[in-house]
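Handing you this structure, nothing more for now.
Every protein chain but one is kept in place in this view of the complex.
Naming follows writing order (A and B), and every chain is counted from residue 1.
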Amino acid sequence: MRVLRFLLRKEFLQIFRDRTIVGMLFVMPVIQLLILANAVTFQVTSARMYVVDEDHSPVSRGVVSRLAASGRFVRSEASPSTARGDSAMLDRRVDMIVVIPEGFARDIVAVHRGSVQLIFNAEDGAAAGVMQSYASAILARYGTELGAGTLPVQSAIMSSGTNPVPTRGAAVIEVRRRGWYNPNLDYRAYMVPGILVVLVTMIGTLLTAMNIVREKEAGTLDQLNVTPIKRSTFIAAKLIPLWTIAMADLAIGLVVARLVFHVPMRGSLLLVFFAATIYLIGALGIGLWISTVVETQQQAMFVTFALLMVYLLMSGLFTPVRGMPMWAQWSAEINPIAHFVALMRSVLLKGSGLRDVAGHLAALGAIGAAALGIAVRQYHKSSA
Amino acid sequence: MKFSYSWCAPDRRRLFSMGNPQQLWRRNSAVRAFIVKEMRHILRDRQTLTILLLLPLAMVVLFGFALRNDITDVRVAIVDPAPDPATIALRDRFAGNPRFSIVAISPTNVGVEPLFRRGDADMALEFRSGFGESLARGTPARLLLIGDASDPNTASMMAAYAGAVIAGYQSAIGATGQSIQIVPQFRMKYNPTLESVNLFVPGLIALVLTLITALMTAISLSREKERGTLEILLVSPLRPWQIILGKVLPYLLLAFGNVVTALLAAWAVFHVPFRGSLILLLVSSVLYSMVGLALGVLIAALTSSQRAAMLGALVGTMLPNTLLSGMIFPIASLPGWLRPITYLAPARWFIVIARGIMLRGVGVAYLWRELVVLTVMLVLLFGAAVRSFNARLA
Partner (left out) sequence: MSSAIEVRGLTRRFGDFTAVDSITFDIQAGEVFGFLGANGAGKTTAIKMLIGLLAPTSGNASVAGFDVVRNADEVRRHIGYMSQRFSLYEDLTVRENITLYGGIYGLTDAEIRDRATALIRELQLDDAIDARVASLPLGWKQKLAFSVAMLHRPTVVFLDEPTGGVDPITRRQFWEMIYGEAERGTTVFVTTHYLDEAEYCDRISIMVDGRIAAMGTPGEVKQKFSAESLDEVFVQLVRPGSTPTLQHG
């Protein structure tokens, strides 16, 4: 215990003496959070429309104005030529071309059914898919309203043809929608808890790996290994300071999340920190393991970077785990980042309690114990 | 042969002059030897090499197989206070739809919140009492659709799916007020199946090129600087441009090998389209790589240690080039204050080029602006790199 105290003092002295590290520890998280929370977003923005209206009727104009009124689409250019629209799309000036063919209004009047063509730039498939579902809903609603005869265009249709639309008094299902926990559909509120996870992971895993490898490179690790220090004491002395710092970073990050991004914190912060404690055991363990398999800080950085990249992509941070194929969903079960991201989101955004997230906590505990166990064994082997 | 100290004396003309042909020949064999040495360094570091080769492939696979926004299994909780034939029929529609599975049915909504908090349900469908009666009477029958909107995108998508099921039911029972149908015909240009891998592969090329050119060059040069081996090279008869070439060429080759592997994997396994000119893509890749290399050299010149170079390269190249370039996250989604910064990320311009060529099949006519921007960046960065190297070592 006394030895541990001396080693801890040394670690803290070294960390706080290195200005790069101090910057990395306390300034980077804030900047990272500010940039990442704003940059890491799949929030779908309004699509720029190119309008090719060959019909020139009140109904065709109604289609365009309905799309624009939703706020999901912005009318940006128009011409009677689809070819020019194509060219504008190739030049990335527009995201969608609306083509309303001649006779659209006539068809509506005659057969109560008209079709419009919506051409999306689907390079970003996910965004195009979301826009597609918006457009469907808007057009369906417009049709309903036209049929119900509640719109002024109705009279235009009525007067333009001999076949009036039969207005049946049939019942409708009135669907009201409510989004709980995030009624404004603010993507940042969803991402920030996840980004906090990235933050503490970077600190925990990368710094642990770099810190130990640095001693390896400097030769001081050998020096310590010939002293009577117990391996466990050495590992504790390495992990405790970084654990403390990661926790401090989490606290800073939570403050920024609250003050800058107004992320709701509906659940218990105590639970968040308790989960972080368990999670970090695994994250630091992986850092320790990396330090045993590499020789230089450069390699440590690369291995950490590659590992984290894959873990992050598979964690559900960006795309929902349940959208993944089965093998990927299984792999998420042993991915500590996946559990911690899910836990952070549900505790902060939904106010989940200890019992709601017990499964995640248990998984984190098991992964942490396994990771640290393997790392310590590997460490013993590599320094025997 | 005279020792070249031109590094120390910033004589720009000497820096780039090639000397007479015979000297040039002799020096070129020196350059070759130097390049071979550099290649050996790279090949010897197995770990880094493995990661460099495997990471892009792993990412193609992940983006191709694992990462999709589409949820195929929406878990619904049904709240039905007074079941009647109409509510049961609609419930059956949800139960029969492969996209939905019903996880709970209860007469009150008190159970919904815990289900959401545990993450056991994604949405709740709450019938108002007298649903069937209203429907029969012709007054609006009310239905509440509650989504767990903590993930906004998924929530809107699921709501749209649910809306479609309800609309289907409406038209089946003829309860539709929608006597007029506006039928949208969608065409998904350039990516008809909406595969995210198509969007990502061009970005991946940018990622790999950045990683190898900017990051590796910065670290490798600063390591030589730290160890003092750079000084040895500088007092050798090699010209500075030869040293830079020797440092840079192996990484360039490595980067290209990598790009080709990733492209082949993307094409063979995921059928990522390649619609435009391969030559234009390769030329732009070289241009982009050179920008990355200049950035790497500049960072190495400006930093004093390997660690600082690593940090500088991460913050100065990886961060903007991955997050602020539209590689994964669309630039249009960024807030206004962040968008101008993206203009400084070389990858932003390169990704437009790569996507344009691969997905839209366009040529120089549509991409000349981006090519001009990259060229200007290259000239500025290279000038700055040479200048700062001279200044540092003088």
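Going forward, a residue touches a chain if its C-beta (ideal position, glycine included) is under 8 Å from a C-beta of that chain, and two chains touch if they have at least 3 such contacts.
What you see is a predicted model, and the numbers here were worked out from it, not measured in a lab.
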In the full complex, displayed partners of the excluded chain: A
Contact with the hidden chain (one of A:Ala69, A:Val111 or A:Ala218): A:Ala218
Omitted-chain contact residue, chosen from A:Leu7, A:Ala47, A:Val109 or A:Leu308: A:Leu7
In chain A, positions touching the absent partner: 2-3, 5-7, 9-10, 13-14, 17-18, 218-220, 222-229, 383-384
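The definition used in the following text is that only the chains that are shown with their structure count from here on.
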Length of the line joining the C-alpha centres of chain A and chain B, rounded to whole Å: 14
In the complex, chain A residues that touch chain B: 20, 24, 35-36, 38-45, 63, 89-92, 108, 112-130, 132-137, 139-140, 142-144, 146-148, 165-183, 185-187, 189-190, 293-294, 297-299, 301-303, 305-306, 309-310, 313-314, 318-320, 322-325, 328, 342, 345-346, 349-353, 356-357
Parts of chain B lying in touch with chain A, wherever the complex brings them together: 45, 47-48, 51-52, 54-55, 58-59, 62-63, 65-73, 114, 116-119, 134-157, 159-160, 163-164, 166-167, 169-170, 174-196, 198-199, 219, 223, 306-308, 310-311, 319, 323-324, 328-330, 332-335, 338, 352, 355-356, 359-360, 362, 366
